[in-house]
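Only a portion of the chains appears, each positioned as in the full assembly.
Which chain is which? They are A and B, in the order written, and residues in each are numbered from 1.
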């Protein structure tokens, strides 16, 4: 996995290429100064680490004014940058691209999970390639939680695996034999029959895919605490609120990340 | 800049890490098959090259059913994957993450520029780090055009550069002396006074920042064809339609990319 410094180094290379011709031409390299980065809307702050790394790599210094996860009002400062003006201008766009994306996700997540208690709301692997760690961090800043990181740190047996393995029972047995003992085994089921089979096979967690409220309620009754239950498919904040107290342990929502838009932030030289 | 194969290699590494434990456990590596990837909403297709590269790297083969830029209706196939089932399952999420993001952008751009003629709608450098080439390609698939790629292939003198250089005249002169002769020089102006100065300094293109329609119209009259004119700031599809015919050559909109959401696609083993 790309470390944050590597991700930022590549991102700056993408934008700057062989050189920031405008800044090299117009800004005396000996000029120094300070800039503020501030919110232009209500938002949940996210991206301090990336912003700090961007400005460090161009030779300036980021000082956070609000930590990741904090609420910012329009006009409020998120952080400040000190250093050569040329460095600040060259790093500006790259740093803002991280901050605006991640704050946008955190803010969107916040609106999705605000006021929900008693049920875990989880992200999925529907994330922007090479940004997964940052986006999952933004999800936590917004108040939701992480599902597994990738294909390597959790077993999730989906319909296609079940078909290939020859049924839920066989799939769970094979997974139990192959995966190391600290990984739980989750099975996706599309019916209550499959739920019965998954429970009998000893699944640790069961993903109830695209079931209506009544079916979910029945699934809770059938399971009777023998496995952790996750609901997924067309989840919205409103529906999640309805599920609280029903006995569902967690819901997963790809839209926490992929339906978010960027938050509005700006940088101004002081 | 990361080449597409490198971007995909790193993206797969992010998701697969030391191994897709579920697939390794449950899917016999000698099983082969075919899957379809299909639209679950109306969308503009984008991402064939990335999908092809993802599946190539895991050992399967992507065959496009619709080229980038085509319109797909719900249920319509975008492409097919042939190869080992295990490869298809391991690459599925990564490939869909590229396709869903890029088709989401192309589709959003399409709604923004549909029916607009006589004015160029351009993207900006507000792009996801390491995805700029793909996202700008999606913008073109959706019907809009590219502004400069990065800080290296175009000169855009903004307010901070002007302050640092000591005025528009000095900034343009410095840029003309420094940049190579195939780069045009664009200057951002915030008032008609600045417009006069930029024209006198010989700017090739002038970015009229956050001006209302009346001021834009006045700017066109002042310029009288001496420079290309770009309008920017709070652009919407409706406003762009109003600007057509006014004499503005191009508008730029970061939101073409950063206000897009993912399109809905799915992969199913046949």
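Note that a residue touches a chain if its C-beta (ideal position, glycine included) is under 8 Å from a C-beta of that chain, and two chains touch if they have at least 3 such contacts.
None of these values were measured; they are calculated from a predicted model.
S.K.: Beyond the 2 copies placed here, what is the full number of copies in the complex?
M.R.: The whole assembly in this structure file has 6 copies of the sequence.
The definition used in the following text is that only the chains that are shown with their structure count from here on.
S.K.: How many degrees of rotation bring the Cα atoms of chain A onto the matching Cα atoms of chain B, given to the nearest 5?
M.R.: Nearest-5 rotation angle for the superposition: 180 degrees.
S.K.: Using mean CA coordinates as chain centres, what's the gap between chain A and chain B in Å?
M.R.: Whole-Å distance between the two chain centres: 22.
S.K.: Across the complex, what residues on chain B touch chain A?
M.R.: These residues of chain B touch chain A: 1-2, 7-8, 10-11, 13-28, 31, 85-86, 89-90, 93-94, 96-98, 100-101, 104, 125-132, 149-158, 160-165, 170-171, 174-175, 177-179, 183, 258-262, 269.
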